[in-house]
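Accompanying notes for the structure given below.
Every protein chain of the complex appears in place save one, which is left out.
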Amino acid sequence: MSKRILHHPEKPSDASTIAWRSQGQLEDTPSFREWLEREFPQGAAEMADESECETSRRSFLKLMGASTALAGFGMMACRRPESYIVPYTHAPEWVIPGKATYYASSMPRSGGATPLVVTTFEGRPTKLAPNEIHPDNEGTDAIAQASVLDLYSPSRSRAILKSGKKAKRADLDQVIAGLATNKAAKVGFLFGADDSPTRNRLRAKLASKFSAAKFYQYEALTGDASVAVGDGVKLGVDFAKADIILSLDCDFTCLDSQGPVSAFYDRRKPEGRDYSQKPDQSKMNRLYMVEAAYSLTGGMADHRLRVSVSEIPAIAAQIAKELGASVPGGLPAVTEEKQLKWIKGLADDLKSKRGKSAVVAGSRQPAAVHHLALAINQALGNLGGNGPVTAYQTENTGLGTLASLKADIDGGVIDTLLVLTPSNPVYDAPADLDFASSYAKLATSIHLGGRTDATAFASTWHIPAAHYLESWSDARTSRGVYTIVQPMILPLYPDCVSDLELMVALLTDDGKFLNGEGNSGAASPAYDEVRATFEGIGGKGEAPWKKLLRDGFVADSGYKTTTPKASASVAKDFAAVAGFAAPTIDSLDVVFATDASILDGRYIDNGWLQEAPDPISKLSWDNAALIAPKTAKALGIYDEVIALEPVSPYTGMKNAPRSPDNEAQKRTARMIRVEVNGKTLELPMLIAFGQAENTVVISLGYGQGFDDEDELKRGPKNAAHVGLVGVNRGFNAYPLRTSASSYFAKGAKVTNLEGKRYSVALVQEHNSMYGRALAREISTMTDDKKGDFSAQLAGVSKQGVDAHAEKPISLYQSKDRKGQPLLSDPLHQWAMAIDLSACSGCNACLVACQAENNIPIVGKRQVAMGREMHWIRMDRYFAAQDDPKADADNPAMVPQPVACMQCEKAPCETVCPVNATVHSEDGLNAMAYNRCIGTRYCANNCPYKARRFNFFDYNKRNPLIANNLYKGPFGEKQVGAAPHLQKNPNVTVRMRGVMEKCTYCVQRIKDAVIRQKATTKEQVLEAGKPSPEVKIANQSLRVPVDSFKVACQEACSAGAISFGNQKDGAASRMNRAKASDRNYQLLNYIGTIPRTSYLARVKNPNPAMPDAPFIGKATIDMV
Amino acid sequence: MANFFPRWSNLLPLKIAVCAGAAVGGIALAFSYYATPKTLVAGYQPTQPIPFSHKIHVDQIGLDCRYCHSFVDVSGHSNVPTGNTCWNCHQHVQRESPKLAPLHRSLDKSYPGYDGKPIEWVRVHKAPDYVYFNHSAHLNRGISCQSCHGRIDQMEVVYQVESHSMGWCLECHRAPEKNLRPLEEVFNLKYDAQQYIDQHPGEMTELGVKTTEDLGLKLKAQFNVNPKMSCSTCHR
Amino acid sequence: MASTTQNAPATTPEIKLPVLQREKLILNQRSYHWITDRICSVVENKQPLLWWLLFIPSALMALIGVVGGLTYLVSTGVGVWGMTNRVFWGWDITNFVFWIGIGHAGTLISAVLFLTRQNWRTSINRAAEAMTIFAVCCAGIFPAFHVGRVWFAWFLAPVPNANGIWQNFKSPLLWDVFAVSTYFTASVIFWYLGMVPDLATIRDRCKPGLRKLLYGIFSLGWRGGNRQWSHYEMAYLLLASLSTPLVLSVHSVVSFDFATSVVPGWHTTIFPPYFVAGAIFGGFAMVLTIMIPARYIYGLQDMITMKHIDNMAKIILLTGTIVGYAYLMELFVAFYSGAIYEMSAFKYRLAGPHWWAYAAMMSCNVLSPQIFWFKWCRENLWVVMIVAMFVNAGMWFERFVIIVTTLERMFLPGDWKTYSPSGVEMMIFVGTIGMFLALFLLFLRFLPCINIAEVKWTLLESDPHFDDKEHHPDHGIVASAAYQHEVATSYGNAADAK
Partner (left out) sequence: MSTTRKRVYGYLAEFKSASALYKAAEQIRDAGFRKWDCYSPYPIHGLDSAMGLKRSILPWFVFCGGITGTATAFTLAYTTQVVIYPTVVQGKPANLFTTAAFFPVMFELTILFSVLTVLFGVLALMQLPRLNHPLFASRQFQRVTDDGFFIAIEARDPKFSPSGTKDLLGEIGGANIELVEEED
């Protein structure tokens, strides 16, 4: 047959008629062409008109390295559309098309930067991982994992605004130049609470250049602990040294960092960090928690005192008294017998561990609590020396507060303000401060921000901020280690500017404002400044700089330690809490909580975080008022006390009914009106188990913008403040706050808005295990029935049904035609262990998985139905004890991440009619998306419900536009929207109608295996013989032990997930974990032989405590 | 009263059945031959913006594959040469050839039509998005370029030789010995197994290799090649 | 035929054939021609107004529900239905099992009753077979279109392909594909072959024209010669004996979809008989639902007599009781298992969020047929009709309970979420009802709705020995239904007497 020669169709003169196609194919658009011109990351600037620029997941590969552009469907080529390979014109260094390049960087944050390793494909960052060689490495949390999405956010600010309207860069340049040349300018700078050495150095230079300059620091929810310890001083805890930790409402594992927590988690495991020792309860730490509402740290606690926030100062004082610390009088005494007993037991325990314990107070607790915590630490000898608690002197000193800023504006001390904080002061400042009106008085306000939020619109100038992955900077981690922030890509939009670039511009004589590539392709001016700062820390010359860029940090560059010095206001601080009485039903406490997803509201436009359910309430896409069941009844919201496991009044059975507010897409929440501080807020409420009575918890940051689609038709219709992700989301509780009550308010009234309801998307609607030993717990304390710790350890695999179910046997042997085992790979058999003792349920794995595996978001409506796509479902169970002596209102909370278990005898596989899901030789339950026809039978037959179905084309059709998914072919497409640039090129983007699920990051496994195979060539070269004579040993093809991590494991700060090769034996951490007696298989009795197993949670209660017999008993008595 | 149906109608059903059977069978046969990658994909030979001849560069000049496809044994993806790879030589050689106009446009700043845009080569071999073929995994284990791409060194204009269908991949994954060759010969497109055996008589006798089949099987054993056939090998 | 009784009179010569007054299957001493005329007139005459009143809305329902609904479904995604990542099957598979269950009565009536010599079947088997075929058509829509990518449904067909990949023959769903398509093919052949002589009847009554052409083609030139009848009878017997195990296997295979899974509440060995009994139960109910009005509309009371209805009511009572036994057995087995997952699955069925579906199932399927113990209930057509309607609904609820309530509350409480159907789902179901009715009405319009030849065969005078059986006892060919009935009864009585 002769070769058919197909001619490249004549290019139309109008290049714009050539268009990229859908997923996996690029369409050739003008912006694409311009992009090609610039090559490599410089393409950034062409993102300006995104609607035209359609890209896809493999776009890195195709766009940059070997891009393909598809010339329409020219029917000239009747066999297939012609596509193009577009190589670089000049090859950039280090870029190998198809291979990831990794860079060390970090994410600046108020509690200390998170050191990161960034994965980039052909210049585009796609995935963040913790920098494991960093001394302050503490893994990543959901927010850090999700921050990469902000870079590509479609609602990201990309244009300069003048008074809310698009403006020209030249006009802004003039303003900056004018400011820079006016040395007497009455200029103020408002920074965030993160600590950047270069920024601090530039601040000093600004202070000397502008004599009238003032500097302030503000973030909405970081609290102010410095009153107790001194200006710029912060306390850090070395959890490795702390045998006992008392947390006074401090969520130190999650939202209220007090130092790297990995060490804390290491000591939650009786076998030690790497499961290398025999279970030893004496090596475990013990956590006491005093809190009003469940936090993830509270869930980890061995003893949890459920007490209203108002009572915490008195409790703290009582503890201090017991420990002999000096306590100013005036606080109400603790009178409740149970609490006194609890405090006594705690105090005795603390006394026995002098110098080896730590007391941490929540950063937003009243100053008095911080004074007390400090006093206790000092009394116990925990502070300084070799104690676990250390006071660090940071460089964020001499900064004014928001209140002082307001005073300065009102007093005319400044008339120009540069807002560089990541917070949104116009929106989130305490209501009584009325910051917005003062802000409006400024002659010039320049806001630098990644979002066009309320502050952006209230400012005279808004400059789009460069993402931290686009800018040069530096930062300090929680203990002050100098850490680089390096750009992966030039700003996607040409007008994006980093804070350092703005400060540098003001420091120049003529105010020349450069950003991005700076002057004609040179590096950003920020680069020079960072390098200059670094020279003072890490030394001059190329070598240390290169090392910094490679490692990401400078060793031994931590903060200096110091002695805390309380401000002079101790008496005043105590007086402020003196009148605190426990809340009553008529005068409730309202706690303003940091939101686990969107923090103080800054991540409201991050779809991953919005869709990730709140780890405690399991609510996604909204916030709500959380109220304990009994309080809800007392308030008349519910007629009955909502039980964990409701009992049918008719049959007397625990019949798992729908909630009184229905279930799934029909689930609503009852609306209430909260009145406090003279303000009211109407919002939905949810029942919260384990929360203090007479307390309403409302998380902050929501309700930033609304449009016509809002369910409650709220206003103002300021949808421009948010993107499609954040619009109409939640309820803004900031107006309820005052400066004096920015963490919690007293004297609130709650009215039930009879009949008014709001639909909510709850990812989990049934909160307890219903008698099933799923997330298992044991206790180090001897149990009357189950014996001592070792007996309980031995009993882990015999809890629940496993106590009496026969071992499932199979009639058949898993052999092939030649009698070989079906899981035939002799080198690799992958498996995972998840340690519930270390897992707090924080969602980091969930979001990391989403980033790694191209998992789409689906929007509130779909989540409410139960169609969320997360491959990891973070189940969270409350477990109350039946015993009348136990506090049924304070149930234990146990999380359990459930993803595909990779069952050896996977029920899903046998039912697939088309062989779309079968096992691979190395023990993975593989899923061939392109073979799947979508019968969904596999998912029905999955006992763990670990499979997710693409009910719609979530990747192609924007799920956030109202009803868009239901419009089918008429719906709006989002192909090529910027978030697609984040997609991992090594994972297929799934189309509608196919099933998907966790495959143990098979792309990483295959990458490791192929890398190992490639050593064949090295071995031949080493041998120096012709290749046929070189014998490649089996062993040399085995991936080195634990040499790579899967995404969830990598993200986990607790080290709760171990993944490895079963064939590696005890050398692999995973196998050591599985060898523990705590190891058990979820739903073992079905006989699926899951490759993922769990390690039961161990609670380490103090036997002297009144509640000790009920700790660690969530599942132990189940049969 | 006559018959309603004419007599010829008696054989009609049989005729229709035979014809329909033949037609359906024929269509099925035609479809199973023509509507497969073997005929639809193999043989694709688009015209490139520059009539680059692999025959001249590889066969006559003797360039190694990796001079241009420089990361093919390192990365999963085989890169197409960047503009400056071409320019390295062609700023000196054949500089004035009109065929090189696109290269000048993209790299020669003195060229009147210079626009700096990269050359758009027309893709010849295309794996679907859900297929993760890895070049390095094959080249480093003794599978030559030739096994999938044919005698590129003999092609004036590149075309696709093999179907690159999944069934075709599986054929080799089931019996890799048919395509394995010594690692030294992976980039040698003129390789001939029998010739190799003849040229290495000592070693081959030592290894007990007499025929080309022996060589393939020996290499499979020596290199420990056990290709996988499960989905996740290629689909992720 | 009937070789077992061939020599019976010879071995028991002293038995005098009793003269029992048998119940006639065809009333009022009708002649052959009357039967022909009566049945063919349904096809030949103008349709009554009622036909149009039923057909037009049915066809509209089918058009909007099935054509419109499926177009929207395929163009937009399965998400337009109410399934979620917790409950992956809802109304789709419920409807599938419901329809396929209805599709069992036809073949069963024809095949099993044919083999067991239940001659009363002759009046209803044609319509029941048609019903089977239309029900299977409706059923087929759901598994075909419930898949996420219907354009790749051909992956289910084992054809050689360039991908070198095959189906999974261990999957009950693939078994389903084979079972349902075989069943459909076999049912169509059975139906059509049975219809050939009747089509010839209509052909011979037609004036030359299009109708004659079409009936002529489809009656294949049937002449009614005994050399044809001989093979034809054998073919019919073979089809009946092949269809009987087939009909049992199809619903067994459908039940394997559930029984072979690990899902508590599905993983039950009693599913195959339970499903088959349920299918017969539901199928007979649907036959009654359709035949009772049809016999009035077309005046077929003499052919579809109260005896037919009585027999069908008895079968409903029997199968309903079997189904009820299965329901109770399920509960007992779950209780007896001692596994909390099994026990709770049934607890939540009984008292969980969809308790009302369970209650509806129990009362419709188990309680309502029990009134058929009373003869007057079987004789009152209104009662029969109402019970049949209840059973139809009850069988739908049975499938809903099995599928939805189970999936809503599986192993891990963390994934529990209820399911509610979307409007599109409901619309498609209503559409299939319309499609079923429309097809059935078209069948009544164009095809002989009662088996003319077989009905004639049941007349007393059809027996060649009708008028001289005393002279030919040794021929032993017991032909007429009446004769056979008498012999069987008398032998039975004789055996009892011993």
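Letters A, B and C name the chains as they come in the text, with residue numbers starting at 1 for each one.
One rule holds in what follows: a contact is a pair of C-beta atoms (placed from the backbone, for glycine too) under 8 Å apart; a residue touches a chain by one contact, two chains touch by 3 or more.
Predicted model only: the values in this text are computed from it and were never measured.
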**OP:** With touch as defined up top, name the shown chains that contact the chain not shown.
**Re:** A, B, C
Original post:
Given the contact definition stated above, which residue among C:Ile189, C:Ile270 or C:Val333 touches the chain not shown here?
Top reply: C:Ile189
Subject >> Hidden partner chain, touching residue among A:Lys166, A:Lys560 or A:Arg817 >> reply: A:Arg817
Original post:
What chain B residues would touch the chain not displayed?
Top reply: 1-10, 12-13, 170, 229-230
Subject >> Missing-partner contacts on chain A, residue numbers >> reply: 810, 812-817, 819, 822-823, 904-907, 909-910, 912, 915, 918-921, 1089
Original post:
Hey, which chain C residues sit against the chain that's not shown?
Top reply: 1-2, 31-33, 36, 158, 164-170, 172, 174-175, 178-179, 181-182, 185-186, 189-190, 193, 197, 200-201, 203-205, 216-217, 220-235, 238-239, 242-243, 245-246, 249, 253, 256, 452-454, 456-457, 461-468, 475, 477-479
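As a convention for this text, only the chains that are shown with their structure count from here on.
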Original post:
Would you say A-B or B-C is joined by more C-beta pairs in contact?
Top reply: A-B
Original post:
Roughly how many whole angstrom separate the Cα centroids of chain B and chain C?
Top reply: 56
Original post:
Using CA atom averages as chain centres, what separation in Å is found between chain A and chain B?
Top reply: 45
Subject >> Residues of chain B engaged with two or more neighbouring chains >> reply: none
**OP:** Going through chain C residue by residue, note those that touch at least 2 other chains and give them in order.
**Re:** 165
Original post:
Residues of chain A touching chain C in their complex?
Top reply: 648, 650-651, 653-658, 663-666, 764-772, 774, 800-801, 804-805, 862, 865-869, 873, 875-877, 896, 898, 907, 909-915, 918, 931-937, 939-941, 943-945, 947-953, 965-969, 971, 991-995, 1083, 1085-1086, 1088
Original post:
Residues of chain B touching chain C in their complex?
Top reply: 4-5, 10, 32, 36-38, 163, 165-168, 170-171
Subject >> Contacting residues of chain A [partner chain B, same complex] >> reply: 1, 3-8, 23-24, 33, 36-37, 39, 57-58, 61, 65-66, 68-69, 77, 79-80, 82-91, 96-99, 825, 916, 918-921, 924, 926-931, 986-989, 999, 1002-1003, 1006, 1010, 1013-1014, 1016-1017, 1020, 1026-1034, 1037
